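Quick notes on the structure that follows.
Only one protein chain is missing from this complex, and each of the others stays in its spot.
What follows is chain A.
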Amino acid sequence: MSFVEYGDTIKNGDTAIVFLGHESMFPVKVQHGTVTQTKYGVIRHSTDLIGKKYGSKVTCSKGGWVFILHPTPELWTMNLPHRTQILYSTDISIITMMLELKPGSVVCESGTGSGSLSHALIRTVAPTGHLYTVEFHQQRAEKAREEFREHGVEHLVTVTNQDVCKNGFGVSNIADAVFLDIPSPWEAIGHAKSALKAEGGRICSFSPCIEQVQRTCLAMEEHGFTEINTLEILLRVYNVRTISLQIPDLGKASEDNSSIGFDSSNPSNQGSPCTNLQQGTVQFKSGVPLREMVGHTGYLTFATKSLF
């Protein structure tokens, strides 16, 4: 297993995802002789996991079962131990596309944080690209290094423990793209510019506050960045539900033209998801928005380092 290459079977040392159902899952380090507790009972790694196919159903000691999944950066994002606020896949997706990342790209990132974005970046630039990630918090940098090692991607990433605003990325003229998620990104724009290749590249800054964005945009302009564009992306999730609605009794005038448009025995309604199970109700499938959703993560500002 590696986060940049699929494997078929679960091996000793792998990081696997235990899927309990309903977005309930957690990562597990597969080790001979180890056991993992779940609410459905115990999973014995040696007998229940190692050698099994990824995607298999594993029965726990209490008779309940779980699925064991191959890790992906997206599953990792959903399950990683939080050391900071993290970026989620919705933002990560647009960042990756707008930074024009692909295999072979060289990317600079700061801060590393909990490594949510880092894993996704590494996945995309592998096997020939590289991620230089700078984190000013020493323990977080250490922990990130450890995780990259465990996930089989250490050869694709360099973690540096320094302050990007003071010391930059430690590289110059090699990056195709730079990503900033720091409290004062405007202080790092100059460093970002020198990290980018001479012929240009893309930059992205993530900030939760519009005041930060304003200062960052000004700094980008001063440093000659073009195509400066700020946007916000939100995920709207829908639960699929079967809903039945009662038909109001309006006091039928005559039998013939009753409940026009609602009568599901009406031929015009055939083929639609509506079915009339009980009299007086209409049933249909609906995508119901969540009662509460994430309404703001951060503003994403993209820009291009241009030639002139």
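Just so we're on the same page, a contact is a pair of C-beta atoms (placed from the backbone, for glycine too) under 8 Å apart; a residue touches a chain by one contact, two chains touch by 3 or more; residues count from 1.
Throughout what follows, contacts and distances are computed from a predicted model.
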**Report entry** Chain excluded from display, named as in UniProt, from "Trafficking protein particle complex subunit 10 isoform X1", "tRNA (adenine(58)-N(1))-methyltransferase non-catalytic subunit TRM6", "U3 small nucleolar RNA-associated protein 22" or "Cyclin-C1-1"
**Finding:** "tRNA (adenine(58)-N(1))-methyltransferase non-catalytic subunit TRM6"
Requested in this report: Based on the whole complex, identify which of A:Lys57, A:Arg149 or A:Lys166 touches the chain you can't see.
Outcome: A:Lys57
Report task. Quick one: say which of A:Thr84, A:Thr230 or A:Thr281 touches the chain that got left out. Result -> A:Thr230
Report summary line: Filtering A:Gln37, A:Ser184 or A:Ser286 for touch with the omitted chain leaves A:Ser286
Report task. In the full complex, which bits of chain A touch the chain not displayed? Write them out. Result -> 4-6, 8, 19, 21-23, 39-40, 53-57, 62-65, 67-70, 72-74, 89-90, 92-94, 96-98, 100, 102-104, 120, 123-124, 126-128, 173, 197-200, 210, 213-214, 217-218, 228-242, 273, 285-287, 299, 301, 304, 306-308
